[in-house]
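Every protein chain but one is kept in place in this view of the complex.
So, chain A:
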Amino acid sequence: MGEMEQLRKEAESLKDEITAARKAVQDATLQDTVSGTVVVSRVQLKTRKTLRGHLAKIYAMHWSTDSKLCVSASQDGKLIVWDSYTTNKVNAIPLKSSWVMTCSYAPSGNMVACGGLDNMCSIYNLKAKDGNVKVMRELAAHTGYLSCCRFLSDAEIITSSGDCTCVLWDIETGTQKTVFAGHTGDCMSLAVPLDFKTFISGACDFTAKLWDIREGQCRQTFSGHESDINAIAFFPNGNAVITGSDDATCKLYDLRADQELITYQDSSIMCGVTSIAPSLSGRLILAGYDDFNCNIWDSLKAERVGVLAGHDNRVSCIGVTADGMACCTGSWDSFLKIWN
């Protein structure tokens, strides 16, 4: 047997052992555990604000930790920081490259970041002494598009890329600290939990991976989706992960038991999921779809309990504030809407 053939067999055998280990701890299902639980009553959120100003498709948005300001990125070549209460634009930042695919707000509120087909992550300082917002760093090393970025602090940021890797960067020096390799398809999305010790990534290899940031290793791989995973988020308690895929479903994965718990799907939904976010308690999962809507799911009973309808094109991004008071959707129709 050639070396490659032997390695392939070993990989398959290890995957079978992981499957068996998962089955061995599967002594209860989510469905059975909540069989006596009642579905939440219909959730009707209204559009409270429409943020108007972008001139082209919005690809990403991210709330500031203050639950008031948010940043959005559009292929009109701008990053806009909004005061969502008043709809005023706090900053309108022109980008060097208009092919932006992601943006992120630093937890401190001091910086925002973005990137896209330029394969770079650009960091902007919002609090410069002269009041002008300038590029602080350009993090370049990825050999593919930047699909997502999330700050760990003002000093570190994690990026995911079409080159199939995720990278932890030192913002001060502009260098790569760790490269997280293992996905065999474009990495599309990433999420960081409150303790900042791990992160999860979703990719075009149909899997989600949990990574140990300091060790630089993949701890867990979650399969089940039948197409690209476009969106991923941590459950509020950090013990579960939710994913959204081109296969028109969302899934809930239990990190402690290392397995899928449930799928959120409906035969009437045939288009891809673009974005996903849990409500404060995690009882509701809000997911944006290619069919211009956002569905609200009861996470425990896997039933649809609401719809956010109001955009005239694909919902590309969604985010719930840290205090759980509102949700923001961004769309290819160039508008952002605040709902609660």
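We adopt the following convention: a residue touches a chain if its C-beta (ideal position, glycine included) is under 8 Å from a C-beta of that chain, and two chains touch if they have at least 3 such contacts; residues count from 1.
Operating definition for what follows: contacts and distances are computed from a predicted model.
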Choices "Guanine nucleotide binding protein (G protein), gamma 13a", "Serine/threonine-protein phosphatase 2A 55 kDa regulatory subunit B", "Calcineurin-like EF-hand protein 1" or "Pleckstrin homology domain-containing family J member 1" - which one is the UniProt name of the chain not shown: "Guanine nucleotide binding protein (G protein), gamma 13a"
Sole contact to the chain not displayed, among A:118, A:254, A:290 or A:333: A:254
Among A:77, A:182 or A:224, the residue in touch with the chain that has been omitted: A:182
Touching residue (missing chain; options A:117, A:141, A:218 or A:307): A:218
Touching residues on chain A - with respect to the absent chain: 3-4, 7-8, 10-11, 14-15, 17-18, 21-22, 24-30, 33-34, 37, 40, 43, 45, 48-49, 68, 84-86, 88, 181-182, 184-185, 204-205, 217-221, 235-237, 239-240, 254, 256-259, 261, 279-284, 299-300, 323-327, 338, 340
